[in-house]
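Of the protein chains in this complex, all but one are displayed in their positions.
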Amino acid sequence: MNQSQDEPFFIGWAAPPDLLRPFLAGVALGLLLLAGVFAYLVSATQDDPGDGAFMGRAVAHGVLQTDPYPVLHVVESERYEPGTPLILSGNGKIGVRDRASKVDGQYVRAAGTKLERGDLSGLQLANGMNGLRPADGAIPQIETDDLGRWRLTGEICDGKCLIGAMRPGRGLAHKACANLCLAGDVPPVFVATDKVDGSEFFLLANADGQSLGDTMMDYTAIFIEAEGRVEKRGNLNIFFIEEDTVKVIR
Amino acid sequence: MSVKYVPVQWNMNKWLYDAVLIAFVVIYIIVFLRLGAPQADFTRPTDGQIVRMRAFGSCAFLMLTVILCIGPLARLDRRFLPLLYNRRHFGVLTTIVAFTHATYVYGWYYNFTPMARYEAMIASNTSFGQILGFPIEPFGIFALFVLAVLAATSHDFWLSFLTAPVWKRLHLLIYPAYIALVLHVALGYLQDTKNPTFAILFASGALLVAILHVAAWRQDRLRSADSEWIDLGPPSEIPENRARIIQLRGNERAAIFRYDGKLSAVSNACAHQNGPLGEGRIIDGCITCPWHGFQYRMADGRSPEPFTETIPTYALRWNGDRVELNRNANLPGTYVDPLRLSEGSQ
Partner (left out) sequence: MAAMILLTGQIYLAVGALVALPFLVVGLGRIDENAQNTWVFRPMLIPGVLLIWPLVLWRWIVLETGRADEPARHRPPLTWQPRLTLTLAVLLPFLIFAALVIRQDGPFERPAVQLEDGL
């Protein structure tokens, strides 16, 4: 590189020339100002993660259904309205299918930590019999209503982080975590852009009514369009997603 | 040189430099967590771990962006040179900040799962066949790995041990690492945020890096255009035992001869009557003027004994596989080492 005489000459290990000091002080101040302004702007404009949250300890009695994913239809509880469907999960990114299948269709007592996001409720079960055990009570009929076949737009989330285990518990930065939850058999929830029969939340099942397994991992955390039958069980919408109709939307 | 290695050769400038850097990080994190986050429009607060991973992640991006701006800034304006020196401390601190970001991610998104956590990090997202939802973790891991390698090899010992060319090549990995970092953010958080502020800041930072690099490159080109070395292009354009003539300032011209796998440059004007030597050819090992047959040796521009005519010579050098000529003519008869073609294109 050419160096003409009038340009300042700087030797790395020596003190900067006096002439340069005000300039360097200005650069340092500018950098510190940049740090503050950049940090403030990025931080203060973070998106709202929603109102989902852990809501403290809760106990509920009701009917348990295991397929496609474990859900408790509340009959009696101090913390939930009767008829509320609860998405069940274990401690951590793990479902409760093993424990639930032993009491499938029975009247049970479930206890743990309440999760709630808008109209959607969940329960993180305590371990062992403390969390889930058979109880005495009359088993009410859970109504099943076929709502027809629909084309829905929305996002596949895991039914634990979404309801409040993490804030935010959806979106691409959270995708790996959502996949881990689904791999752990946490019930997947479809959050649609429009309501069907009063709710935009749908428990997901495959077209055969079975659990998704890991078939939908490529479509989690992004907006997709998909078709399938929608069924109302108790107060819970279930979307029987047809895999070959899934499209990423623009 | 026999200066024994020490962990860090501190001096007052480095203390000041590092103090500013640490203040940069402290201000960034405190403003992010204490001033910014409470102002965000949250129904309920975002998870502390997630806010912290955002704080350290965005801080690392900003720091690396600044680091990449220092190089071209110093080339555009030499007053920035003191920032260039000690840039390695900037890099080491950036590595620590990026590592903190990764630690929060690792301890939150990959925690609470029955899988081993590192395994979970690799196995949780395998959507390599698509753009939206493409795993951002490998980009982040690659960038962090490069930062770690660069930080770990920043001591003077490595420069001496690996030799400058190897060390330099290694440290140019910072460019692919920055691309990976941009992809890590562009396919992750950038897709998530609805508020455009982050997108604007992120794009501005990355574009500034791009613009400064183009500007510095342009300036280097302009500088070299009026510098004392003139690009002659690859030597293959000159036929064997013949010359290529180039115009210098005024009426001055130089003739570059190719012979015996060598190149030499002399004035184009014959000492006899200014005949065009470059249109002549090499006969009996001497440049022979097409007008009256005056002869000169290529390397020193002197006529063979017993003649005493001399012409100016020019210095040549390689720039990659291109030849450059120094426009300042040597005194007539000055010996110049011929440029060997075998030494080109390194």
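As written, the chains take the letters A and B, and residue 1 is the first residue of each chain.
Here is the rule we use: a contact is a pair of C-beta atoms (placed from the backbone, for glycine too) under 8 Å apart; a residue touches a chain by one contact, two chains touch by 3 or more.
Quick caveat, the model's predicted, so the values are computed rather than measured.
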| item | value |
| --- | --- |
| Residue, one of B:Ala74, B:Val182 or B:Cys270, that touches the chain absent here | B:Val182 |
| From B:Lys14, B:His89, B:His155 or B:Lys262, residue that would touch the chain that is not displayed | B:His155 |
| Option from B:Leu76, B:Ile96 or B:Ala199 whose C-beta touches the chain left out | B:Ala199 |
| Contacts of chain A with the absent chain, listed as residue ranges | 145-153, 192-196, 222-223, 225, 227, 249-250 |
| Contacts of chain B with the absent chain, listed as residue ranges | 1-7, 72, 116, 118-120, 122-123, 131-132, 145, 148-149, 151-153, 155, 157-158, 160-166, 168-170, 172, 175, 178-179, 182-183, 186-187, 190-191, 194, 199, 202-203, 206-207, 209-211, 213-214, 216-217, 220, 319-320, 346 |
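We take it that only the chains that are shown with their structure count from here on.
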| item | value |
| --- | --- |
| Touching residues on chain B, where the partner in the complex is chain A | 11-13, 20, 23-25, 27-29, 31-33, 35-37, 39-47, 50-51, 54-55, 58-59, 62, 66, 75, 78-83, 85, 108-110, 112-115, 120-121, 124-127, 129-130, 132-133, 135-137, 187-189, 191-195, 197-198, 201, 220, 223, 227 |
| Complex contact set, residues of chain A against chain B | 1-2, 7-10, 12-13, 15-16, 20, 23-24, 27-28, 31-32, 34-36, 38-53, 91-94, 166-168, 171-177, 179-180, 183-184, 217-222, 248 |
